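Below is one structure; the comments refer to it alone.
Just one protein chain is left out here, and the rest sit where they should.
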Amino acid sequence: MSEFAGNDSLLEMFLYETSQNLEQLEQIILKTEEAGGFSEEAVKEIFRIMHTIKGSAAMMSFEDISKLAHRMEDLFFIIRENPAVSYSSSEISDLVLACMDCLHRELQSIRDGDAAGSEECRRMIERVEQLHAVMKSRVDNTPAADSPSKASGSPAAAQGGNISGNRFEAKITFEPDCGMENIRAFFVIQDLQPLCAALAYEPSELDDEAAKRIREQGFLLHITTPLSRDELVRHLSQTALLKDLEVKEAAQEPKPAKKAQEEPKQTKSDVTTDEYRFQPQSMISVGVAKLDRLLDLMGEAIIAEAMVTESPDLPATPMPDFRKATARLRRIMQEMQDAVMSLRLVPLAGTFQKMFRIVRDMGKKLNKQIELKISGEDTEVDKNVIEHLSDPLIHMIRNSIDHGIESPDERVAAGKPAYGTIRLDAHSAGGDVIITISDDGRGLNREKILKKAKQNGLLNRPEEDMTDREVYNMIFLPGFSTKENVTEFSGRGVGMDVVVKNLSAVGGTVSVDSTPGKGMKVTMKIPLTIAIIDGMNVVVGDLKYTIPTSAIRETFRPTKDQIFTDTEGNEMVWLRGECLSLYRMYKLWNIPTNITEPTDGILVLIEQDGKRRCFMVDSLLGRQQVVVKRLPSYVKRGDRLAHAAGCTLLGDGSISLILDVPWLVGAEI
Amino acid sequence: MISVLVVDDAAFMRLAIKNVLTKNGFTVVGEAANGREAVEKYLELRPDIVTMDITMPDMTGIEAVKQIRAEDPNAKIVMISAMGQENMVKEAILSGAKSFIVKPYKEEHIVMTLNKVAAAT
Partner (left out) sequence: MDQRQSPFVSEQDEDTLLNRYLIFSLASEEYALEIRHVTEIVGLQPITFLPEMPGYIKGIINLRGSIVPIMDLRLRFGKESREYDERTCIVICRMEDINIGLIVDRVSEVCTIPAEDVAPTPAVKKDSHRFVKGVCKTDGKVKLILDSHKIVAEDDVPAVKSTVAGGEGR
């Protein structure tokens, strides 16, 4: 009802729970397909989910959503009550999934602030209604089927005339819109029966028709009872949602009417097995915005802590108590930070499970038989990170199905099982989460990739010099796609580079390896959390930069004989028998500074993914935990500031730019 | 103050009902998400009234009504039902439910029904 519609927390809860329900629904459908048909449990559960959505949506006045859920509920009601009815389970699965997608879109448009209810939704309702009609006709033509609509039995006739007691006529009117007036009347009868010698009522059949009549004309009772009028009135007044009650003494015998004696249809009271059981837990749901706020505050607190403990106002004398106290403070802050971070961690299960649907839909379309096996779905990742994972995963899985897994015939001919297998695994390793996607398809083809790379001008080294791995990883370069014909699924003009782009947005990396004929394996490495990093602050001219300490191998001041220049003018530095490229940061970005000689500054050796480079800075400021903030998009437009992954506020309120490590070791500079 | 146990498998519904009840001076002493939990919570909390959804996993509302009434014949339970569940409401009534509310409900209907049921002897 509209009185609930304006309530934000209710709306939030509605959106949240309904999407949860839809996800659960998807799981059931996919399990069903695995099992080859709807189990009794599954039918019951789908019915229940639709019922819940129907009720909630009606409360929020989302009529179309409620109606669609209602129609689905009706459909599954038929299946539930008539286990013998014949239907195509794949047809029903498709319908449920389509309906689910439709509901997802409805929820999204509500989230976007658009009006709910769309043409699509109404078409969907029609589709469900059509199937419902077909199913219903099948049931009606099955003589054995016992429909619960027959349940309302006819009341028996009232007993004869010679009954002692006071006779009354009562008229009951219910509150408008209270609903199920016939059942309310039934309730009155049930309640009154034991107190009456005889009882008759109008309308005498308490069916759906009666509800309307009672709503319009009231419910009439002819009562013969030992009770006094007052006692009777008091008793009837206890009826809930009673609007009006008239009781008058009756002059003549009650008209021969029918007596209420109705056995309810025995509905199976069922205990479900635990396969799809919803597990209520002692949990509260908190808006992400609140968690983000908490994280921001945590960041501010860390900065404030540094401002206090490193304040220039502190005397130079040793202050053992103060130092002890600050050490304790730091420890508590550390623990608090861990706790705040852990609040934001969510398991990958939801993201992983979405992939079943992708595999199912694509396998069906491309006529390939594929089994998806997932493991490690309990691995947890920061909420902010997880949002960036879905697209890359979908992309890689589509790629595997489209290009990797062969057709069943081809597979059998190659001595493999007709079923292709894709494995999706996650596990944590230190501060990172490693996600692998592997398949047992045909694998990557070195020659094809090289040919394609050459065509697109992506080859900048002699191909003999490139290892297989290096060749395979070229598929992630912008503008690379191995298949000539763009298919509906993996083509679409975007290449694997979107995977790289998405992952690097959260500081992750991706690589691929393959054995021809045996399959390929994609490894994604994602930081557990991106919001706070351990950084080394350095100075270049007036600028401060922060380098993630995880990427720093060492820092040193070189001697003159360590530095040399090759014939193209590229600077190098010798470090214990290794020759490394040297870049002067002030030169790279035209930063004015007084320190222009490497021997006066400091070199920072940065390493990631086996790539090492040296960068020259003026001096080091120190190591600190910093909160990563995004740079305003206005200053990071185009190629500008490609080397900065973000920025952070230091203890003195100044701003430091966080260097982008993948860029530092990978960019052509 | 009338104490209420709210039973519904949908957290949304529980919140909606709770909002209405709290606003109108009832005390929601507990919530349960299925029939089994409802029975446990009832025995633990002994609320004045239970609002009971019908369709729930693990144990339906009707079964919960039966079990609660078996433990406490004076238990006052109000069913929260949807249109189309007439037969189940009937069964719930025969099992001892005191009244029912039809979703989507009006705020005043809940308040009126619960007050009435609480006052009844």
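Note that the chains take the letters A and B in the order they are written out, and that residue 1 is the start of every chain.
We adopt the following convention: a residue touches a chain if its C-beta (ideal position, glycine included) is under 8 Å from a C-beta of that chain, and two chains touch if they have at least 3 such contacts.
If you're wondering where the values come from, they're calculated on a predicted model, not measured in any experiment.
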In the full complex, displayed partners of the excluded chain: A
Residue touching the undisplayed chain, where the options are A:Arg80, A:Lys518, A:Lys587 or A:Arg612: A:Lys587
Selected residue (touches chain absent from view) among A:Glu119, A:Asp409, A:Glu568 or A:Glu668: A:Glu668
Residues of chain A in contact with the chain not shown: 296, 300, 500, 504, 542-543, 587-591, 629-635, 637-643, 647, 649, 653-655, 657, 662-663, 666-669
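Here is the rule we use: only the chains that are shown with their structure count from here on.
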Distance from chain B to chain A - Cα centre to Cα centre, in angstrom: 31
Interface residues, chain A side, partner chain B - complex: 1, 3-4, 7, 9-10, 13-14, 17-18, 45, 47-48, 51-52, 54-56, 58-59, 70, 73, 148, 151-152, 175, 177-180, 182-184, 186-187, 190, 208, 238-242, 262, 264-265, 267, 269-272, 276-278, 280, 285
Residues of chain B that touch chain A when the two form their complex: 9-13, 15-16, 19, 32-34, 37, 55-60, 62-63, 66, 78, 81-84, 86-91, 93-94, 98-107, 109, 112-113, 116-117, 119-120
